[in-house]
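Removed: one protein chain of the complex. Kept in place: all other protein chains.
For clarity, chains are labelled A and B in written order, and residue numbers in each chain start from 1.
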Amino acid sequence: MSGKHIFDLMSTLWPICRSITGDGVRETLNKIQSFLPGLKVHEVPTGTKCFDWEIPKEWNIKDAYILNPNGEKIIDFNVSNLHVVNYSIPVNKEIDLEDLQSHLHSIKNQPDAIPYVTSYYKENWGFCISHNQRERLRKGKYKVVIDSELKNGHLTYGELIIKGKSKKEVFISTYICHPSMANNELSGPCLTTFLTRYIEKMNPKYTYRIIFVPETIGSIFYLSKNLKILQENILAGFNINCVGDNNNWSFLPSKNGNLYVDRLTRRILKKRGVNYKEYSFLERGSDERQYCSPGIDLPVCSIMRSKYNTFEEYHTSHDNLEFVSEDGLQGAFEIYCNLIDEIERDIIPFCKIMAEPMMSKRGLRPTIGKRNSANSTKIFMDFLIFADGKNNLKEISKLINCDLEEAVKILDTLKKHDLIDYISK
Amino acid sequence: MSGKHIFDLMSTLWPICRSITGDGVRETLNKIQSFLPGLKVHEVPTGTKCFDWEIPKEWNIKDAYILNPNGEKIIDFNVSNLHVVNYSIPVNKEIDLEDLQSHLHSIKNQPDAIPYVTSYYKENWGFCISHNQRERLRKGKYKVVIDSELKNGHLTYGELIIKGKSKKEVFISTYICHPSMANNELSGPCLTTFLTRYIEKMNPKYTYRIIFVPETIGSIFYLSKNLKILQENILAGFNINCVGDNNNWSFLPSKNGNLYVDRLTRRILKKRGVNYKEYSFLERGSDERQYCSPGIDLPVCSIMRSKYNTFEEYHTSHDNLEFVSEDGLQGAFEIYCNLIDEIERDIIPFCKIMAEPMMSKRGLRPTIGKRNSANSTKIFMDFLIFADGKNNLKEISKLINCDLEEAVKILDTLKKHDLIDYISK
Partner (left out) sequence: MSGKHIFDLMSTLWPICRSITGDGVRETLNKIQSFLPGLKVHEVPTGTKCFDWEIPKEWNIKDAYILNPNGEKIIDFNVSNLHVVNYSIPVNKEIDLEDLQSHLHSIKNQPDAIPYVTSYYKENWGFCISHNQRERLRKGKYKVVIDSELKNGHLTYGELIIKGKSKKEVFISTYICHPSMANNELSGPCLTTFLTRYIEKMNPKYTYRIIFVPETIGSIFYLSKNLKILQENILAGFNINCVGDNNNWSFLPSKNGNLYVDRLTRRILKKRGVNYKEYSFLERGSDERQYCSPGIDLPVCSIMRSKYNTFEEYHTSHDNLEFVSEDGLQGAFEIYCNLIDEIERDIIPFCKIMAEPMMSKRGLRPTIGKRNSANSTKIFMDFLIFADGKNNLKEISKLINCDLEEAVKILDTLKKHDLIDYISK
């Protein structure tokens, strides 16, 4: 069962301290490569401009802890990498509790959770701690140590392109920048890993472009580098994240809300009888923020289990491996497999030939012409005349009054005869 | 009465054995030229590529017959040119009835009809025979003779362009590739011949492009050679065929179904009080298959009497001169004349001038300006402001609250003053 494999990979990647740059990302991609040998790892130097942004310095961390006035280690990065504010600069000093407080982060309402806090673009340092523990801190001198490094380096991301028979692409994006949290985010790249293996095995018609990027800065860089080809070729895209728990189903459509990929997704969710909540695009919060922005306008949506920012465990130490489950992952995996399967079937065909193709030379029409001898050919001709890039297969089937199965057969035949251009080779 | 003239021309052309190439087409065009001296005959060499197709070898036939074991001529090409499978290669041999059977074509359900059969793109030979006669054949040796020739040559088609005052074109296409059959097809080119004469006499505003082509391969070649000019200029087009019987009225709209030409045609049919059946574009079967295909998208429709493939006589020896009638032809001729008349009146005007034209220098506005002195000019200005290429004359008349007759007068005046660009010279 894929749910179990995904969960196991999550467990493997769990301890790694990821961030938007650094060795945690590399190690994560490296472990994913053992499942996806075709995954290509790209490094983008610090300072590279991309639209309004610039690749930041690279951050790495070896250790971090706090010793209390008694010299006891009360906070230990090795116990939870959430304890250190992500992108903290090095620090090593004694500090009064009062001064320490301004560098501590906790959540009053969730007193036993360690929050997830970052400071990517402003040099700072800090520790994250459960509110219960924070309340127990006594006055005195604390030793704070963050053995980190922030210097020119690279942003790292993974890209895997599965060449299909068509240049038209399905785009899958997931992110690999969060330290030890499960639903948001390890579920995303881990499910994507096994989804990629699923696609690799299927010898797909479409080309699949799958990227594992640090959220925001990674997708923005990727867009800045590949915008034209993405806009030309992407037929449908998904931003995969929050796919691990077994509580809810959530759908975040594209900005347009009624593109092919939106209709496709609703169709699949309905077909599976899934009870899901459709969010407004205003509720977006992940890389669709980039993919659907003005002038970029890619057809990207997300199907999630419990959507980011809607569950209490989100961005805390409680979003752990117990919050997700093999069943939850399996369900999401199946939906995405269904979507891929459906996309593979459910295509927008383009007739490759001007005017009617000559069907008899392809054996698609009897060479002897007599009354009604073209009857068997008619459905092909009907299909071709609506294969104008404005209708997907199902819509064509409705237009020409045949069922989808028959339309698939027609398509296969026309494909075989190189009359439909979604097959590029 | 034109119905009689059309019928007489059909009678003249009746005996000729036409095909998609060969001397039958030339002889047909030649006889039509005696009515239309302006008809230009084009020859396209065998092997010429056009989109997915290639001009085939030219086929000609002198004679064909079958002698029964008694030496009696039981099948004679000279009695009916339907008896030989169109494009049959030469044959001259004795053959057992059993072997002959696989080269015979008949229709069980219509036992006294000779079917029309072709084999344009696969070398073959055969005879068409009534099922009754076929049933009576006795065992024995039959002598089969087809004195035909299939070799490199040309495809022949006719083209006549009646220059109008405007570059905008009305396109009329008909086909001249069927041997002796009346409704489908001699009615088409014969009605088109007299319709062309009608247009020639009218000194039309629009340019008329009238082509007599072999069906399918002829229209495809014509499109491949003239696509750009057709797409730029054609305002309305008709594929004329099946216009001879007096039974039904049929309308096959363009693929879009609501273009100017479709609205025009429905309007005329309604105006004449004609009870017609509007077919789905899925029921298409003639050269609109090419003219409306993706990427070509010309505004072409057909008004027919009994539509091809809907009457029992279709593609048999029963589609003969008795199946059609002078009355039937006359009715269709009148509809097409009405359509042409209406197109000539019912135009889509374009204002030729940026900002308002200066009306007083054209005498369209009093040179003395006083209150209400521009009242007579107002309607011209209203017309011009809606002459933006998005509205036809009638729609403009509704937009400016005048009746069509008045709009025609306005148009004439504006035309006279070179303010409307549908008149190019």
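Brief remarks follow.
In this text, a residue touches a chain if its C-beta (ideal position, glycine included) is under 8 Å from a C-beta of that chain, and two chains touch if they have at least 3 such contacts.
What you see is a predicted model, and the numbers here were worked out from it, not measured in a lab.
Checked against the full complex, the one of A:Asn68, A:Ser224 or A:Thr413 touching the unshown chain is A:Ser224. Only one of A:Phe35, A:Tyr120 or A:Tyr260 touches the chain withheld from this view, namely A:Tyr120.
For the chain missing from the display, the contacting residue among B:Met1, B:Val79, B:Ile229 or B:Met358 is B:Met358, taking the whole complex into account. Where chain B meets the missing chain, the touching residues are 350-351, 353-358, 360-361, 367-372, 374, 381-382, 384-385, 387-389, 400-401. Across the interface with the omitted chain, chain A contributes residues 51-53, 85-86, 105, 107, 115-122, 124, 126, 216, 219-220, 223-224, 227, 255, 281-282, 285, 289-290, 292-296, 309, 314-316.
Quick note on the criterion: only the chains that are shown with their structure count from here on.
Separating the CA-averaged centres of chain A and chain B is a span of 56 Å.
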